[in-house]
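The complex is shown incomplete by one protein chain, all other protein chains being positioned as in the whole.
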Amino acid sequence: QTYPGIGRPATAKEIAAWDIDVRPDFKGLPKGSGSAEKGMEIWEGKCASCHGIFGESNEVFSPLVGGTTAEDVKTGRVARLNDVTFPGRTTLMKVPTVSTLWDYINRAMPWNAPKSLTTEEVYAVTAYLLSMAGVVPDNFVMSDANIAEVQARMPNRNGMTTDHHLWPGKSMGGKPNDVKSVACMKNCAGEPNVASFLPDFARNAHGNLAEQNRMVGAQLGADTTRPPG
Amino acid sequence: QTYPGIGRPATAKEIAAWDIDVRPDFKGLPKGSGSAEKGMEIWEGKCASCHGIFGESNEVFSPLVGGTTAEDVKTGRVARLNDVTFPGRTTLMKVPTVSTLWDYINRAMPWNAPKSLTTEEVYAVTAYLLSMAGVVPDNFVMSDANIAEVQARMPNRNGMTTDHHLWPGKSMGGKPNDVKSVACMKNCAGEPNVASFLPDFARNAHGNLAEQNRMVGAQLGADTTRPPG
Amino acid sequence: AAGAAGGAALAQSNPVPTEGGDPNILNLPAHTTGLGQPVVTDGYGKPSQYEANVQRRQSPGLTQTAQASVSFAPLQSLFGIVTPSGLHFERHHQGWWDVDPSKHRLMVNGSDEKMVKSPKVFTMDEIMRLPSVSRFHFIECGANSGMEWGNVAVPTVQYTHGMISCSEFTGVPLKIILDLCGVDTKRGRYILAEGADGSSMTRTIPMEMVEDGSVLVAYGQNGEMLRPENGYPLRLVVPGVQGVSWVKYLRRIEVGDKPYAAKDEAVHYIDLMPGGLHRQYTSIQECKSVVTTPSGGQVLLDKGFFNISGLAWSGRGKIKRVDVSVDGGRNWRTARLETPVLDRSLTRFNIDWVWDGKPALIQSRATDESGYVQPTYGELRKVRGTRSIYHNHSIQTWLVQESGEVKNVQLS
Partner (left out) sequence: AAGAAGGAALAQSNPVPTEGGDPNILNLPAHTTGLGQPVVTDGYGKPSQYEANVQRRQSPGLTQTAQASVSFAPLQSLFGIVTPSGLHFERHHQGWWDVDPSKHRLMVNGSDEKMVKSPKVFTMDEIMRLPSVSRFHFIECGANSGMEWGNVAVPTVQYTHGMISCSEFTGVPLKIILDLCGVDTKRGRYILAEGADGSSMTRTIPMEMVEDGSVLVAYGQNGEMLRPENGYPLRLVVPGVQGVSWVKYLRRIEVGDKPYAAKDEAVHYIDLMPGGLHRQYTSIQECKSVVTTPSGGQVLLDKGFFNISGLAWSGRGKIKRVDVSVDGGRNWRTARLETPVLDRSLTRFNIDWVWDGKPALIQSRATDESGYVQPTYGELRKVRGTRSIYHNHSIQTWLVQESGEVKNVQLS
């Protein structure tokens, strides 16, 4: 089947304007470099207002930096991900691939002015971000030539698996389902026991539920401005 | 299956308030009467502004009266329904059942004040309407006692059939489909000939069609403020 | 009226760029380089400003008042089978209302004292507690395409076929409500449905359709409540039957032993046959289809590939097949039917077409599961004449002119 009249060849210039993605194998990464020192300037001018001076803010988003150790840089596994008492997870605790940071900052940051950074600025600020976490030295100059070495120091680079059943198709994983249940119909479980519920003081925390249900219906909304009935 | 807690018995008063329908066999018709003379007063006060002094207006709706003859009153078939040159069809040319008029005037007229007429007024104005068409005399007093006689004079009382295939179920009609076609696939019809189309002067009669189609699409709307291209 | 962004369409070209590229690609737009709007800008969202041309419309001169009138759905701009509720066609006889659902009641009674054992009153709360079903059905006015019985009268598919819409309705099978009241179904072979608006619209419906479970007392339409224009908070759903029977603002169901000859079944919605006899109680909407793209009033900007798309439906069940002709009915190809193909619902069909730039006459022809084949105007008029107003379900023809402009035509 052909489709005469539909579509036309993309020009090289057009592809260059839009094909900005950078893959884990660095395909798509433009040549260039930027220093962590320059990155600090950019960070403080264009990023810190939202992410905090040390990337620690959770004012507009969860912290970018924190929770990784020198040991993690060696092992490639962020140990605190296994610490259930550690609150929250920072970006650097999770991200396995430095390309992801580069690509995302390049396409989407600063949040209110995406795609406004030069290639040098993206290298620089990425380097600075990593330097805050001790992944690269404070005077590091990151470039297309040495980015693979940075990758080899990413704290959570070994922290991912694709060995599961939730990827469609055969290109990854392909494991059978991990969770098993059976559709028992009669006398299935023990006496049910309520283990978790909202405390009464949180009753109105999502607003008055009477105003979040239709005026008529099989059930109406509970007036949560009043004590439970 | 029972449905505990759902619904409650309707009271006699409630049923009386809402059960206002009147059937062709006059089930539902309240006792009472009204004169065509009184009906004329009501008509001129409450109906003529929309329907015209003689029920002939088509200002707000098609004419109610006209097109029936004394001969039709005898035969019960409105002859002009078979006259393709006669423009339009009035209510009295079509309506086979006097109950229909009574019921509808009672439930829905005057249009801007439905259900405001008394039972006497409905009898009266219905009688007047029919008197304008010569179905009943000008001094007729219509009542529940003589309405069957009026029915026997309705000009189109024999003008209906239920002998067709478009009623679901078996309580009427039940005929097989009247129109027959076959799904021919190849070399089916003769050379097609366009027999009817909109004249160019009517091109913009429904407004500019460019503004009646989406801005993007497989086809766009024609700019009908311009001559055909 | 169309907003600023919704004016006349601009021909959009996609030329091979001479200067290296399309400025819409090379110069990144504001939305690619800025921060957009927050969530819940609208707690209940609206279409894009660029969709302002997609509106329901009145046909100029068709009716004398706007409260006893109709507005047509813009079929030329719709996709799939679901009609957006905001674009659902309207037909009012005495205007529409936004009825307070907490005060709305449904009554069930009998035409005589023995017909219903226990006449009952229900609140909306109670109706919504009963077993509910959800089903997709089309609703078509019996007068849809009525303006075209004699000859071509209107330019676009909005006006030729726009008195049809299709929604997912949710409600209670009327049978459940009648069972609850105790009905003598031996004598009570008819139902009268009555609305609460000024017209208090009444229509007779056969008990068979209640007994087979297809008649619903519906409150839901496309996931939310019915729209006020469509009978909020309660309307009857009578699948396959003309829209006037789908009584809006439903306040009462009466079970009776005889039909009621209401105004809209004794004066209107009666089909004038050759010879001057009218057919009464013509309820079922017959098998029908129409190509919605390309369709009248549109312009093809180019030769080349096009997707011909349209809608098919039947009041007698599922659509079995749709054939499409581009040569005025001489030769036909069978179109793809989109799934799901449902009972008394719209079915969307699509078929490939390469336009060579010469005049073309596009038609579609549906066949339903009863085996009934949608007729040509010739076949239909031979039996039913040209003055019926109702139940025009003829094959529609669109003429694609060399200029690319598409016209509504009828063939002899």
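The chains carry the letters A, B and C, assigned in the order they are written, with residues numbered from 1 in each.
In the analysis below, contacts are C-beta pairs under 8 Å (C-beta built on N, C-alpha and C of every residue); 3 or more make two chains touch, one makes a residue touch a chain.
Computed from a predicted structure; not experimentally measured.
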Visible chains in contact with the missing one:
A, B, C
Can you tell me which of C:D112, C:E211, C:E338 or C:E379 touches the chain that was removed from the display?
C:E338
Among C:L87, C:I253, C:C287 or C:V409, residue touching the chain not depicted
C:L87
I need the residue numbers on chain C that touch the omitted chain, in ascending order.
1, 5, 10, 12-14, 22, 24-25, 29, 31-51, 54-58, 65-67, 69-71, 77-88, 90-92, 94-105, 107, 121-126, 128-136, 168-170, 196-198, 200, 219-220, 222-225, 227-229, 232-233, 249, 251, 301, 304-307, 309, 338-340, 342, 348, 350, 352
Tell me, which residues in chain B touch the chain that this view leaves out?
1-9, 11, 13-14, 17-18, 111-116, 214-218, 220
Touching the hidden chain in the full complex, which residues of chain A are there? Just list them.
1-3, 5-10, 14-15, 18-21, 23-25, 27-28, 58-61, 77-79, 81-82, 84, 89, 91, 94-97, 99-100, 103-104, 107-108, 111, 114-115, 156, 159-162, 164-173, 177-189, 192-198, 202-203, 205-224, 228-229
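By our rule, only the chains that are shown with their structure count from here on.
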Pair joined by more contacting C-beta pairs (B-C or A-C)
B-C
How far is the middle of chain A from the middle of chain B, if each middle is the mean of its Cα atoms, in Å?
66
Computed distance of Cα centres, chain C from chain A, in Å
46
Multi-partner residues in chain C (2 or more other chains touched) are 129
Where does chain A touch two or more other chains at once, residue-wise?
none
